[in-house]
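Taking it in order: structure first as structure tokens, then the write-up.
For this depiction, one protein chain was excluded, whereas all remaining protein chains were kept in their positions.
In order of appearance the chains are A and B, and numbering begins at 1 in each one.
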Amino acid sequence: MSYNLKFRFAGSGGQGVILGTIILAEAALAEGYQVVQSQSYGPEARGGSCKAEIIVSSEEIVFPKIETADCLAALTQKALDQYIGSVAPDGIVIADSSLTIPESWHGRTEKIDVISTVYDVLKKPMTVNIVALGAINAILGVAGDKALEEAVLARVPKSTGELNMRALEEGRKLYKK
Amino acid sequence: MDPLVKKYFRQDMLPHIYCPGCGHGTLMKDLVKAVDNLGLEKDQVCVVSGIGCSSRSAGYMDFNTIHTTHGRAIAVATGIKLAKPELRVIVITGDGDATAIGGNHFIHAARRNIDMAVLVFNNNIYGMTGGQYSPTTPMGDFGTTAPYGSIDPSFDIPTLAKAAGATFVARGTVFHTAKTIRLMERAILHKGFSVIDCMSVCPTYYGRKNKKGDAADMIRWQRDHCVDSADAKLMSPDELEDKLIIGETFHRNRAEYTSDYQELIDRCKGGAQ
Partner (left out) sequence: MSGKRVLMQGNEACVEGALAAGMRFYAGYPITPSTEIAELSALRLPVLGGHFIQMEDEIGSMAAVIGASVAGTKAMTATSGPGFSLKQENIGYAAMAEVPCVIVNVQRVGPSTGMPTSTAQGDIMQCRWGTHGDHPVITIAPSSVSEVYTEIIRAFNLSEKYRVPVIFLMDETVGHMREGIEIPDPDSYQVIDRAMPDKKGDNWRPFAVDSEKDVPKLPPFGMGWRYHITGLTHDERGYPTSSPEKSAAFISRLMNKLALNRDDIISCDSYMLEDADIAVICIGSIGRSAKEAVNRARAKGIKAGVFRPVTVWPFPDKEVTELAKKVKRIVVAEQNCGQIVLEVERCVRGACPVTFKGKANGSMLMPDEILAAIEGGEN
């Protein structure tokens, strides 16, 4: 069966959304899919808005950028407001629970407690992208748990492996709730 | 024919383009004499030059020679030396080539202390283009672009080289050939970035514009106004007022760039990656 996902991940610089999409792309690649990952940069390394995206497909990917996203995951209000207009009507919006969904959006919405999990449960702000990734993959089913875990471990510093595995698990649980 | 000319110069490239009385011919001869004294294999000598009167000299000598772009000799030499550290790299450049258009490469190569001997054929003027003032034209002197006398302060090349990190710094002249040859030998042997400010004479442009007399007068001036660095230490500022300090002015040893790079390679190959 043919599979095609256009996923956009947006937040502020420093939250690791680019790395998040790289990890998801590598997990999807390990599952045998074709993948393209790209991002748009602001000049600032921290604090500016940041958008990254991946296309996962069972077929050759001709055009590497997303025109209409199947899914947007947003970690900040600014990012949500900026990119929600380019989500397909039958697509999914994943947003942190603290964010307000614009009235213009009538499609499927998944609110997840990423930010509070990061601060209250894990107490490690740096894990925000991995927690989100756990939840995103639970919702979208891009890759199996094992492929995603391996992709995370391959991209994070060795000393943080255990922490990031916990972050991934906490993220997964957020959707099960 | 002088055996040195026969041994080290490309006969079919001569005669050279230098004007009668130009000091550059003497400096070229000093260089081949230094190479000869050191007994270096011609195949292992690489002469890199930039653009200007000085830089034409590379082509006359029977070594591995490359006449590059204006100001870039030291940067090209950096690539050659890194890629083939076993070559003896000698840069021939001019005052404008080295300290104006190529000033950035000059100071950064000095900072790295990469092993090469930089011979600045310093004639205080842009000769090839017809006598414009250069960074070493003394304040008040004339050039075609300084018709009222230059108001630009000038560089002292040895001071500049030392400040940037060169580890062997000296000055020679066209008059003091024996001393200049010895300095060139030491610059070539020194493991690091060596600079010799080779004071040339340009009777055609600098001399004429500034009423310095003919070539003999200009070389006589060098004879009468140069003080060896060892003697200068014993002289008062007043005594040194109109003097030019020659000889070795700075020398110390510190880590050399290509050796350090080889250590880095060894470290990386040893499994650091």
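Keep in mind that, in the parts below, a contact is a pair of C-beta atoms (placed from the backbone, for glycine too) under 8 Å apart; a residue touches a chain by one contact, two chains touch by 3 or more.
Quick caveat, the model's predicted, so the values are computed rather than measured.
Visitor: In the full complex, which of B:35, B:87 or B:219 touches the chain missing from this view?
Guide: The single option touching the absent chain is B:87.
Visitor: Which one touches the absent chain: A:4, A:40 or A:97?
Guide: A:40
Visitor: Since one chain isn't shown, list which residues of subunit A touch it in the complete complex.
Guide: Interface residues of subunit A facing the absent chain: 22, 25-26, 29, 33-43, 61-65, 67.
Visitor: Contacts of subunit B with the missing chain: which residues?
Guide: Subunit B touches the missing chain through residues 10, 12-13, 42-44, 46, 48, 58-59, 62-69, 71-72, 75-84, 86-87, 104-105, 107-108, 261, 264-265, 267-269, 273.
Rule of thumb we're sticking to: only the chains that are shown with their structure count from here on.
Visitor: Once you find the CA centre of subunit A and the CA centre of subunit B, what distance in Å lies between them?
Guide: 60
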